[in-house]
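Missing here is one protein chain; the remaining ones are kept as they sit in the complex.
This part shows chain A:
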Amino acid sequence: MILLQNAIFGLLIGGLYGLGAVGLSLVFGVLRMLNVSHGELIMLGGYASFWLFTLWRVDPFLSMLVAGPALFLIGGLLYRILFRHFIHFPEDQKIKNSILIGSGLALVLQTLAILAWGADERAVTPVYAGRVIPLGPVVIPLSRMGALLVAFLVLGGLHLFLTRTRRGTAIRATSQDEMAAALMGIPVNTVFFTAFALGSALAGVAGALLSVSDAISPAIGLSWTLKALIVIVLGGMGNIFGTFVAGLFLGVAESVSGFLFGNVYREVVGLVVFLLVLSLRPQGLFARS
């Protein structure tokens, strides 16, 4: 019974891992940039949810409708100011530059958050927090189940956007071959801007959703960035669907290993899986080749 309950908790946590990583995966897939301040954007989404709830009792599931667009704008601004200058550099140079700029940006955002909101841990506790859906011998926490469902919806919406709209098709085309896309008349600079802002918006939504289950503080960014990096390597760099499934997989693997080997080995097992995948299947678990 404990194992089954563990697996359910792991699945719910994995949904957040997946959603948190999808934005980073999108940015990497299209721009070939590794925005290591992605976790700080998640943190900003969490604070948006916290303040909307604290000031006006806005439900965190509604807050994501504010956090997403707000982070879209912030992400777009950051791209314009910091990242677009080296968008046409060679790929390895782009990755190095983006890591350096992202690291600096992460420190700046964390410090600004401390100055603005203090360093204390915050959390959103709506009236339904802690309520569960009994399912035989196990329970499913209502708020976290809601977060997982919303994560599925967001991912579905992203899939439809990327496959059924001209802008989405342009993003996919640019991610496959920037030069060919440009020759076909696709405004690749606009595509890069859109992809970066969209990735940031996904971080904002993830932040709003995790506020119902996790503590929010200026310091949470790094742990979410690291988790997202593990997840996108597992799922295949730039593979959005694979990234989300890898998040679910990692969540369940951590929780079940906690039961089997002890709670202290949860993270270890996750990292061992990460290293194994990196060694044996570097293209990721869910990549076609």
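Heads up, the rule we're going with is that a residue touches a chain if its C-beta (ideal position, glycine included) is under 8 Å from a C-beta of that chain, and two chains touch if they have at least 3 such contacts; residues count from 1.
Please note the rule applied: contacts and distances are computed from a predicted model.
One subunit of the complex is not drawn; among "Aldehyde dehydrogenase family protein", "Leucine-binding protein domain-containing protein", "Transmembrane sensor" or "NADH-quinone oxidoreductase subunit F", its UniProt record names it "Leucine-binding protein domain-containing protein".
Of the listed positions A:G102, A:P141, A:G168 or A:G242, the one in contact with the omitted chain in the full complex is A:P141.
Note that of A:I13, A:L34, A:A170 or A:V205, the residue touching the chain absent from this view is A:I13.
Screening A:V66, A:A219 or A:L285 for touch with the missing chain picks out A:A219.
Residues of chain A in contact with the chain left out of this view: 1-2, 5-6, 9-10, 13, 54, 110-111, 114, 118-123, 125, 129-130, 132, 139, 141, 213-215, 217-220, 223, 254-255, 258-259, 262-264, 266-267.
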